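After the structure tokens below, expect a handful of questions from me.
For this depiction, one protein chain was excluded, whereas all remaining protein chains were kept in their positions.
Moving on, here comes chain A:
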Amino acid sequence: MNKILFFAHLRDEVGEESVTIDASGKTVAEVKALVAEQYKLQKLDSAMTAINEEFAPNDEVIKDGDVIAFIPPVSGG
């Protein structure tokens, strides 16, 4: 299983800090599409994705146990 973390506006829209799904074998792009549809997230395309706390490209394949985080454009500083 895979934990998916949400931040900023995504967290507000989903209403959860995290959810657990089975994403192993899927690419980042596939998981994004799946999650966007399930939670009606229109701006997930503009979010980056991190796997295990490191940025990951859209074609990376997720393994069992990987922690996925969607990172909206950042605004620190």
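Here is the rule we go by: a contact is a pair of C-beta atoms (placed from the backbone, for glycine too) under 8 Å apart; a residue touches a chain by one contact, two chains touch by 3 or more; residues count from 1.
Keep this in mind: contacts and distances are computed from a predicted model.
Peer 1: Can you match the unshown chain of the complex to its UniProt protein name from these: "histidine kinase", "NADH-quinone oxidoreductase subunit H", "Molybdenum cofactor biosynthesis protein MoaE" or "AraC family transcriptional regulator"?
Peer 2: Record says "Molybdenum cofactor biosynthesis protein MoaE".
Peer 1: Looking at A:Val14, A:Val28 or A:Ile62, which residue reaches the missing chain?
Peer 2: A:Val28
Peer 1: Which parts of chain A are in contact with the chain that was left out?
Peer 2: The missing chain touches chain A at positions 5, 7-9, 11-12, 28, 43, 45-46, 48-50, 53-58, 69, 71-77.
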